[in-house]
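Take this structure, written in structure tokens, and hold onto it; I'll ask about it next.
With one protein chain removed, the remaining protein chains of the complex are shown where they sit.
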Amino acid sequence: MKALLEVRGLEIETAARPARELVRGASFSVFAGETTCVVGASGSGKSLSCLSVPGLLPPGVRKTGGEVRFRGERIDNLPKEALRRLRGTAISMVMQNPMSCFDPVFTIKSHFLETIAAHERLSRREADEKMMSALAEVGFDDGAKILAAYPFQLSGGMLQRVMLAMALSLDPALLIADEPTSDLDTVAQARVLDLMDAARRGRNMGVLLVTHDFGVAAKMASSIVVMDGGQVVETGEAGAIFAAPVHESAKALVAAHEKLCAPLAAEGVEV
Amino acid sequence: MGRYILRRILTLIPILFVVSVVVFLILRMAKGDPAMAYLRMSNIPPTEQALAEARIELGLDKPVAVQYADWFMKALRLDFGRSYVTGRPVLEEIMHYLPATLALAGAGLLLTMAVSVPFGVLAAMGKDRLPDHLMRAFSFVGVSMPNFWLGLLLVYLFSVKLGWLPPMGRGGAGHMLMPVVTLSFMSIAINVRFLRAGLLEHIRSRSVLFARARGVSEGRITWIHVMRNAMIPVVTSMGMHLGEMLGGAVIVENIFSWPGVGRFAVQAVFNRDYPTLQCFILMMTVIFVLCNLCVDILYAFIDPRIRLAGEQR
Amino acid sequence: MSTALLQKNTVRLSLVLLVIVGAVAVFAPWLGLPDPEEVNLAEKLAPSGPGHLLGTDHLGRDVLARLVFGARTSIGSVFAILLLIALFSTLAGSVAGFVGGAVDSVIMRICDIFLTFPTLILAMFFVGILGTGLTNVILAIFLTHWAWYARIVRGIALSLKSREYILAAKVAGTRGFSLVARHILPAMAPQVLVLATLDIGHMMLHVAGLSFLGLGVQPPMPEWGVMIGDARQFIWTEPQLMLYPGLAIFIVVMAFNLLGDGLRDALDRSGMLEERVR
Partner (left out) sequence: MTALLSAVDVQRFYRRGGIFRRGERLHVLKGATLEIGRGKAVGLVGRSGCGKSTLGRILLGLERPDWGSVFFKGKDISAKDGGEFAKFRKSVQVVFQNVQGSVNPRMTAGEIIGEPLRNFFGISKREAVERSRPLLEQVGLKGSDADKFPPHFSGGELQRVCIARALAPEPEVIVFDEAVSSLDMVVQARVLELVQKIRDERGLAFLFISHDLRVVAGLCDEVALMDGGVIAARERSVATLAKTGGATIARMLESLPPAGPGERAFR
């Protein structure tokens, strides 16, 4: 089977001199309808690797090697405009800390319309319908109220779901989620993750999920990529990695996760 | 929005009231006897009897609270007393000079906005390149340049040396040019720095990253998101600039012999013409406060966080 | 941090300049200059020459001597204002921020009233009441500027108050004076310092501006604004008379601004001290 997204030998450095290597030769892939989790400690280069896929590396950081293939074609050397047209349509993103991701002077509706207008010409009615159904998909029954709100009027969990709705509204083939739940409590986290998973199943979407939490990976991943110090140190099916991690940092992650889960299991609580 | 505006207008009333009390009280604490000043200005020899009569005439024999109440009731009828110097109603005098000053300050504010916005954008877009360095140098010169010196330099260059512009007085557009540039130079410099800093901050923000991730075009990101957010502090600073301009007008009017209220007020200070001074500062404060009100309303219009404060969730 | 600060050329240059100007101002009486206030009509408007390096003004006074002694007045008065403000506003602002409640409300309302007036106009008003002269100008500028500082210091205090490390220090038993000395002042001082440095130039311009109008320092006392004011009438014939004091103000204010900017870049990572205007 052909991978939806294939990253090969990715190299990322700081633009300053002397350059510092941030990601060294990272390779991973995402298949349609499956979730690949990139797991690692903070500073392991997992977020940068994922941000580089749609060409969103922050200023001061640049990609110096490797290739990114999406549906078999290279996208890392596409002209800016072509890449822009991919973002939000074929490749969507959900990011961490939703509060800071929205522009506080605009309503949710104008964020939403702007996303749609960047890619499609729709009538007002069609756009309205699209927004409402996207919001309904992430569990908002009162979509109109959400649309009229300003970002700071919603809670973090709600904003994260709005973000997901925006990402899903144009039927992406690939969803990149960068620590989407690290600022949420466990209940809100489960909600967002469940919605993401349902969307994946519903539209056979590939998901690239970045997280430091092996529990999240356990819940979501078909395959897991473990990163440490800018390198991919282990890749495999989720079940295999949980059962028999090979690399030290993978072992540490699994052990930490098991340790965290053990007491509840000992109490006999079904999780 | 309507409620916000109403609330803001209502808060002005106590502020203006307190301002009037403060101005009144400070004047009463002034060095020197107003009655004496009054006599001096009226060329009446200050005998004991003349002083006593003047006190009664000026109402200085009553308790301060009564004096204030008298003054306040008159002020409500727009009667701010008569100038010790000219003997004419103060308000009339000030109103006579005020339009020239407002024209100056208004033109200055306009020039500030018209020049600083493109300059600020230019600096931010060319960060760490030549346009940015030029703008930064300019803004440092701008905030360090004494406006009275700048005015004189301009007069020297364009009137004395080149003979292009009239050195003083009010008349056509040529008369406006140097005073307005002098007046707004510092504000332009401050605004350029302000806007540059704001633009750079927002270009790096996560909301811009998210907009890119949604495929929003760079043009829209720059002109809609970054610009609108960066304009918020610029707009809020406009009220402050106006204060600076009203003050600066006093100096500029003196340099260019501009027939405005500032020059008149400086004379009033020299002459200890208290009624004039009192009315002058009240008028200026009212103008300043009203303009700040407009700025606040504009601010609330741009930034929903202000408009909706206290109505969250 | 301080090394990073000194690596900036502009900061180094302005520091050197300010030290020189400061030294000249302090040691002015021992530099062997003519008396800056001595009128000598026989030598009025003399061109620059061996007796008078920068020539003389309309009353025959030595321009260089007036410039040097003017530095004492200008810089001295600004530091006096700053000292007043630093003491008073820091106190008022931190009390408002830390005590909160009604005390905060009262102090802030008083600030609001002062902030209702345009600064230079309020200063003019105070001078009109108090009379002209150096002391009154210092007082007037202090009265018109303190509220700004108090408000900003209050903001700093409020942001510090809820910092976890202040709470942690309280739990660790640090109270009262120790809390202030160990945690609050060290955090506040650099920010207030940056603020003050950035504002020195602004205040110098205010003092000079009032003096230029004849509302500030009174002749024959040498002061840069007064000198420019005196030189106005000779702009057609003796433009250099207004050039020297103007350049002096401009350069010193610029040096303070560059220094303040460098300090802010080095010290203020919190963004508390956004560029601001008044």
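When the chains are written out, they are named A, B and C in that same order, and each has its own residue count from 1.
One rule holds in what follows: a contact is a pair of C-beta atoms (placed from the backbone, for glycine too) under 8 Å apart; a residue touches a chain by one contact, two chains touch by 3 or more.
As the structure is a computational prediction, the values presented were derived from the model and not from experiment.
Asker: Considering the complete complex, identify which of A:V105, A:V216 or A:V232 is in touch with the unshown chain.
Answerer: From the options A:V105, A:V216 or A:V232, the contact with the absent chain belongs to A:V216.
Asker: Would you indicate which residue among C:R72, C:H145 or C:H183 is in contact with the undisplayed chain?
Answerer: Of all options in C:R72, C:H145 or C:H183, contact with the hidden chain holds for C:H183.
Asker: Need a quick check: the contact residues on chain C for the chain that isn't drawn.
Answerer: Here the touching residues of chain C are 105, 109, 163-165, 167-174, 178, 182-183, 186-187.
Asker: Considering the whole complex, not just the chains shown, which residues of chain A touch the missing one?
Answerer: Interface residues of chain A facing the absent chain: 34, 41-42, 155-156, 184-191, 193, 212-219, 221-222, 237-240, 242, 249, 252-253, 255-265, 267-269, 271.
We adopt the following convention: only the chains that are shown with their structure count from here on.
Asker: Determine the shape of the graph in which chains are vertices and touching pairs are edges (line, ring, star, complete, other).
Answerer: Contact map by chain: line.
Asker: Compare the CA centroid of chain C with every other chain's and tell me the farthest one.
Answerer: The most distant chain relative to chain C turns out to be A.
Asker: Just the number, please: Cα centre separation of chain A and chain C in whole Å.
Answerer: That gives a centre separation of 53 Å.
Asker: Just curious, how far off is chain C from chain B if you go by their C-alpha centres, in Å?
Answerer: So the centre of chain B lies 21 Å away from the centre of chain C.
Asker: Provide the list of chain C residues touching at least two other chains, using ranges where the numbers run on.
Answerer: none
Asker: What residues of chain A sit close enough to touch chain B in their complex?
Answerer: Touching chain B from chain A are residues 54, 56, 58-59, 80, 84-89, 92-93, 95, 97, 100-107, 111, 114-115, 118-119, 150, 152-155, 163, 166-167.
Asker: Using the touch definition from the top, list the residues of chain B that touch chain A in their complex.
Answerer: Interface residues on the chain B side: 204-207, 209-218, 220, 224-225, 228-229, 232, 302-305, 308, 312-313.
Asker: Going by the contact rule at the top, pick out the chain C residues touching chain B in the complex.
Answerer: That would be residues 112-113, 116-131, 201-202, 205, 208-209, 212-215, 225, 228-229, 231-232, 235-236, 239, 242, 245-246, 249-250, 253-254, 257-258, 261, 274-278 of chain C.
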